[in-house]
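Structure first, commentary second.
With one protein chain withheld, the remaining protein chains of the complex are depicted in position.
Should a chain be cited, it is by its letter among A and B, assigned in written order, with residues numbered from 1 in that chain.
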Amino acid sequence: MAGSEAHGPRAVRVTPEDVRRLCEFLYRRSGMLFDDNKRYYIDRRLVERIGATKSESFQAYFAVLRSDADHEIEQLINAFTVNETYFNREEHQLRCMTSDLLGNVIRGKRPGESIRIWSIPCSTGEEPYSIAIWLMENWRLVDSYNIEIVGSDIDTRALKVAAEGIYGERALMRLSRDVIGRYFQPVADGEHQIDPGLRESIQFTRANLIDPSEMARYRGFDIVFCRNVLIYFDDSSRRIAAENLYDCLGAGGYICLGHSETMSRISPLFRVCRFSDAIVYQRPEADHDGR
Amino acid sequence: MTDVERAAAPSRRRILVVDDSALVRLYYRDTLQKAGFEVEQAINGIEAMEKVLAQPFDLAIVDVNMPRMDGFSFLRTLRRSAADVATLPALVITTEAGEQDLDAARAAGANFYLIKPVSQQDLLRHAAALSGAPP
Partner (left out) sequence: MPFVKRDVTAPGSTGRRAGDDLAPHDDGLASHIAALGSPDIEVRWSAARALGGRAVAVPALATALGVEQIARVREAIMTALMRVGDEASVMALLPYLRSQDAADRGASIEALQALPGAILPFMAPLLADGDSDVRLLATELARNMPAENATQLLCRLLEHEQHPNVCAAAIDVLAEVGTRDAVPALQACAERFAGTPFLPFAVSIAIARISDTDR
């Protein structure tokens, strides 16, 4: 370009109608609802993302978003959700597991049989370890069954961190001092490491939700935690992942999604189940004629 | 709103609007909210089940053609659910005027049905009647 003036970022005008259009798009795609009182959240993040994508107008940005170029939908959603992982995140689902789900799961099992629980994606391990600790602290039948807990992720570096089981104070903020004392040992730099016995009890594997052949190795799960990943997939990937997860569950098995996620945007395969602590989804016990 | 509050302000009935069209939902919501109803929305039968199981409603207004779980499938699932939600009144909105659709609506468990596009007066009159709001 001729001339050498510096250009600051041009202020892109965003109207209230633009924001409504965006919110409607987000709601349709993800189920996340931003009504009028939460619109200010969106306004600021939208301007940030318009700048980050170097879009010249809202219309140009919206085209980027609609085509999900460079995972822009994920970037936008991440801009206004808290994505920290820590122990006992969404504790109400853990409570639902021990208060309701396991009671149903064991109805079809004899004492000593296996109960299989899967955390996918498990990221750096907070979720599968939380499940294990929660069960030991809260489920009176924890010693009556062979409980298998598997943590899987596509990211092998995260899996290494998970296997090591070392966490800082922030990750442990929801755990009481007593619980930390029971399952962790202090290590360098004010961090804590999961006791070796517990570390060795969890199987960590690499798995890709969308790959049917990888997922085919996982069968007969009673409870799956699949939180805060499907929301970022496009429609066809979600659909494929949901079919894979269905296949990995035993009949009557349960699946828990992240708190802003809903099967209504993902797949018709699962039944909606209400319990006092959570709404979860279930692979039906039996097939029925769809007609 | 507690049950006591709701009894004291009977016009604040809660209606769930279920339609995959954003503009239709907006139209129903604007109309119903101005008349004093509390309105929530869902884009298909699955989301409608989630909302109906999570909070009490006085009426569901349900479109037939929706992705992943259509209106009739939603009604059948609703009517098979726990007693506190199975009896939820349902106003079905269909595009057809044929007998086939009327029969299907009744068989699925609809309390009443209307043909789209629905006028504001018809919507309000039937919403009031079916949700038990005073005239």
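We adopt the following convention: a residue touches a chain if its C-beta (ideal position, glycine included) is under 8 Å from a C-beta of that chain, and two chains touch if they have at least 3 such contacts.
If you're wondering where the values come from, they're calculated on a predicted model, not measured in any experiment.
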Given A:E48, A:E243 or A:D277, the one touching the chain that is not displayed: A:E243
Among A:L46, A:I202, A:L257 or A:V272, the residue in touch with the chain that has been omitted: A:I202
Those residues of chain B which, in the complete complex, touch the missing chain: 21-24, 26-27, 64-73, 95, 100, 116-120, 122
Positions on chain A contacted by the hidden chain, ascending: 12-13, 15, 17-18, 20-21, 24-25, 28, 57-59, 63, 66-67, 114, 116, 132, 135-136, 142-143, 145-150, 197-198, 200-203, 205, 212-213, 216-220, 235-236, 239-240, 243, 246-247, 267-269, 287-291
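The definition used in the following text is that only the chains that are shown with their structure count from here on.
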Rounded Å distance, chain A centre to chain B centre (Cα mean): 31
Chain A residues touching chain B - in the complex, by the definition given at the top: 24, 27-28, 31, 262-265, 267-268, 272, 274, 279
Touch list for chain B against partner chain A, complex: 22, 42-44, 46-47, 49-50, 53-54, 68-69, 82
